[in-house]
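Submitted below is the structure of interest, expressed as structure tokens.
In this view, the complex is presented without one of its protein chains, the others remaining in place.
Labels for the chains are A and B, by order of writing; each one numbers its residues from 1.
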Amino acid sequence: MGRFWSLLFLSVPILGVAIFVWSALGLYPLQGHWFPELVVADDSIDHLFYVILWMTGFVFIGTGLAMFWFLWKYDDKKYTGPVWYSHGSHLLEIIWSVIPAVVILFLAIYQMDAWAGARMRRPMLENGQPKPPIARVTGRQFEWKIQYPGEDKQFDTPDDLYTTNELHVPRDEEVVLEITSEDVLHSFFLPNFREKQDVVPGMKQFVWFKPVKDGKYDIVCAELCGWGHYKMKGQITVESPSDYRAWLKKAYDEQELSEYSLAEAE
Amino acid sequence: MRISQAPEFGGRHWAGGLVLAALVGAIVGCSSEPAQFELNRIAMHKSEVSLGATLDDKYQVEPIAKILTETFGTPDEPIVPDVPDIEEVMDIEHLKMAAGPYGSDEDGSPRGLYRQHCVHCHGITGNGAGPTAAFLNPYPRNFLTGKYKWKSTKTGSPPTHDDLKRVLVNGVPGTAMPSFALLPEKEIEALVQYVKYLSVRGELERNMLLEFSDLDTSVVKPAEKRTQEEEEYVASLTPEDIADEKADLDEVVVELTDPEVVLEEFLADIVESWAYAYEAVTEVPEKPEVELDESIATGRDLFFNKGGCATCHGQSGIGDGQTAEMFYDDWTEEYYDPKAPEHLEEFLALGALPPRKLDPRNLRLGNFRGGRRPVDVYWRIRNGIEGAKMPAAQQLTEEEIWHVVDYVRKGLPYDTLSQPPEHDQENVRVRN
Partner (left out) sequence: MSSITADGQATHAHTSGEFGVGEFISTYVFSRDHKVIGLQFLFSTLLWFLIGGLLAIGIRWQLAWPWSDMPVIGPMLFSAEGGQISPEFYTMLFTMHATVMTFLVIIPILAGAFGNYLIPLMIGADDMAFPTLNMLSYWVMWPAFFFFGGSFFVAGNGASSGWTSYPPLSSVTEAAPGSGLAQTMWLIALTCVGISSMMGSVNYMTTIIQMRAPGMTMMRLPMTIWGMFITALLQAFALPVLTAAGFMQLADRMFGTGFFVPEGLIVNNSEMAAGGGQPLLWQHLFWFYSHPAVYIMILPAMGMVSDILSCFARKPLFGYKPMVYAISGIAGLGFIVWGHHMFVSGMNPGLGMTFMVATMMIALPSAVKTFNWLGTIYGGKIQFTTPMLFALSFVLMFVIGGLSGIFMAATPVDIFIHDTYFIVAHFHYVLFGGTAMAVFGAIYFWFPKMFGRMMNEPLGKIHFLLTFLFMNGTFFTMHILGAVGFPRRLADPYHYETFRHLLPMNQFMTICAILMVASQIFFIVNFFYSIFFGPKAGRNPWHANGLEWQAPSPPGHGNFDFQPIVYRGPYEYGSPEVDEDYYPQTQPPNERGDTDEPATMVNH
């Protein structure tokens, strides 16, 4: 049975790698079982994921194969040689401490820039001021309330535009959003934008990204917010700046509808 | 060196396989009954309370259930009743999309939308008492009465198709009703029709209940279900009288349960009111061109004086006016009379939700449940809010209403409650 069990353990790295490769290539029947389409300019998160995937994949295959080989070879039913009576090796311990340490240190330093770009370097205006948000997104059980500041660029003034679950942003611009919550924790998750930030009541936070591809994408709530957590679906629309401004105007006009007659309704 | 052998402790105990098979069998073999509409037990018990007698199963309850099933089908298999103008209200294609268990049919179009999106709160009959309902504030709408708050029509008329659709698309801000704006047009249409279907069904059920509870069923009731009074009445009758009354009852029940009678005499009116709801829409005249600040100032004056809004909504608009009277909405007053609360326990046992007091709206939260558009607010003030205690503002002219609209929408500063305080907690460290 030793042979059988060795092969069983061997199947783990083989099938594991196969599933990853299969999904990453999008082969039948696993089409679309990999990253959702990236629609922002910054691909550093994907890049970093692949770097780690290659590294860990290498270690995974290495340990898997080593384990298989040891099991295959040193099965007590087959192996007739002597037992290697050893309590360890100082040299080996040093080798397999130092090499991972170096690799991990490299990784830790390598990723810092991507993190700073995503969380610390908020886009600036030409005058050196932080770029103001184009909209405020407020999580509420169970919807995303979205507020545009309107012409005067100030929130909470009479010309604000309010929408629910429907966020429009211009393409090819650095977009800054103010995100917050009015009741419990939510998480503002844009899978296609590789963006996720918990929204915390009482805290005002900002996220930013530069969309480069038109389309409609999901806004997902990724932090448990109650029974209707799964209902918190929003939609973010990326469109050309002119379409974006046209949409703002149209939505504002609809919001200010102040006449209603039956003829019009039909 | 002797090498120890791994001990082998074998056995032939394959009982595990049997147990495994039994477990898998139990899981696969376990299927539940198809879903059924439950009767409106709360309305029935209300008639019983007002009659002071119980309803008879055979002569009063079962016929209603039979009529409803014959006219509207089951949650899995809805039927569109054959009455005039029904095509204005619902069609079977859309109902089938909304009804039944969640899934999709052969060509991939969705099924069971109501059970996917609505049933948890609104319940399978639309009585607003799904499993999640008790935890929500305010409670979900009970469709069975046919009364709706957020509509363009006058009190007493059903909402228009567009009204229901607007609620579905925008949600009801400030409540647990979410926005379904991202559903495809066809699915929203299906859900709107299904809501109407449940409403019409609920209204028919209530009308039939009124008819049937008028019947005197003392003679056919089992003795132990009779009240003292009924017992005495039955005792005073001769056997022939009893036989006569029984025959009469049989005849009435047969007549009332005749599908033609049901459709023509009871259902047609209900469907008509839904089909022609748009005729009851309050038209909104164009908003006069006035400077916003001026309009707000006028509106503020009306709010406090002529309009009388401050009486309930309070001096500062936060909904803390003089409402010493215990207010409950119509859906709660279905089963709860604050002046005679002794029957409440019985209704709660039947699945009614614990009554919650109705508070005047806090206008400073920035939430407009029925919609933020000026026309929506205009309708609220002009027509009042059906089912709630908000009265129609008969005393205000159209122009005056517009001023109040401006004051409410833009003149009242939002309370800090609606916004998290502006702390300087930002996830940003500015670096140059």
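Going forward, a residue touches a chain if its C-beta (ideal position, glycine included) is under 8 Å from a C-beta of that chain, and two chains touch if they have at least 3 such contacts.
Source: prediction; values computed, not measured.
Undergrad: So which of B:84, B:131 or B:341 would be touching the chain we can't see?
TA: Only one listed residue reaches the unshown chain, and that is B:131.
Undergrad: Tell me which stretches of chain A touch the chain missing from the display.
TA: Those residues of chain A that touch the unshown chain are 1-2, 5, 8-9, 12, 15-16, 19-20, 23, 29-36, 44-45, 48-49, 52-53, 55-56, 59-60, 63-64, 66-67, 70-71, 74-76, 79, 83-89, 92-93, 96-97, 100-101, 104-105, 107-108, 111-112, 114-116, 118-120, 141, 182-185, 187, 189, 191-192, 194-203, 205, 217-218, 220-231, 233.
Undergrad: Since one chain isn't shown, list which residues of chain B touch it in the complete complex.
TA: Output for chain B: 1-11, 13, 15-16, 19-20, 23-24, 27, 30-35, 38, 75-76, 101-103, 112, 115-116, 119-120, 123-124, 130-132, 134-138, 174-176, 365, 416-421, 427, 429.
Just so we're on the same page, only the chains that are shown with their structure count from here on.
Undergrad: Could you put a whole-Å number on the gap between the CA centroids of chain A and chain B?
TA: Each chain reduced to its C-alpha mean, chain A and chain B end up 39 Å apart.
Undergrad: Where on chain A is chain B touching in the complex?
TA: 76, 83, 119-122, 128, 130, 141-143, 145, 156, 158, 162, 164-166, 180-182, 197, 201-206, 227-228, 231-235, 254-262, 265-266
Undergrad: Spell out the part of chain B that touches chain A in their complex, as residue ranges.
TA: Result: residues 3, 5-6, 120, 132, 135, 152, 160, 162, 170-171, 173, 176, 178-179, 181-182, 278, 281, 283-287, 292, 372-375, 378, 402, 409-410, 414, 418-423, 425-432 of chain B touch chain A.
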